[in-house]
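Removed from the display is one protein chain of the complex; every other protein chain stays in position.
Take a look at chain A:
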Amino acid sequence: MIVRRARWGAAGAAAEGERGAVPYEYLEHQADIGLEATGATLEEALSDGVTGLLHLLVDVETVEPREEVPVQASADDPGALFVSLLNAVLAAIDLHGMFFREFRLIRVEQEDGQWVAEGVLAGEPIDLGRHAVEIEVKAATYGGFLAEHTGQGWRFRCVLDL
């Protein structure tokens, strides 16, 4: 049984009903937190997952999308790509010293047996005086892993190590 909880990011993504489903959800875990993302397409589900992650880290309303940085991930299968993309976003925070407000997926493709995702993160250099930090996420794990492709679209889930 999973206890579902509402989003707690300040702005949140599209509300339920706007696209027919909640695009991402945080799931109860005693020590960490689960993240589940859904989308009618693979691109949507991956984007929703990244948006859910960004809203967990910081109050995105306090972050201006002034600069863009590229982010890339690759993996053997779409589910692992979801985990890998989330981890690439976490790395981008340290590598660029920035917090991010938005994510735009540019492409998802299968190349030589590998799934590759490329996107752009928009944000600004970290300013601890202005940015309302929520929680540090250490990594996206394979804990509670789920990757589902049905007639409704895609659903991904994993535990984030806090």
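Keep in mind that, in the parts below, contacts are C-beta pairs under 8 Å (C-beta built on N, C-alpha and C of every residue); 3 or more make two chains touch, one makes a residue touch a chain; residues count from 1.
The criterion applied here is as follows: contacts and distances are computed from a predicted model.
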Listed names "3-isopropylmalate dehydratase large subunit", "tRNA-splicing ligase RtcB", "Putative ABC transporter ATP-binding protein" or "Spore gernimation protein", with the criterion being the UniProt name of the chain not displayed: "tRNA-splicing ligase RtcB"
Contacting the left-out chain in the complete assembly, out of A:Val50, A:Val83 or A:Val108: A:Val83
Residue ranges of chain A at the interface with the undisplayed chain: 1-3, 5, 8, 26, 28-34, 57-58, 75-76, 80, 83-84, 87, 90-91, 93-95, 97, 99, 126, 128, 131, 133-136, 138-145, 159, 161-162
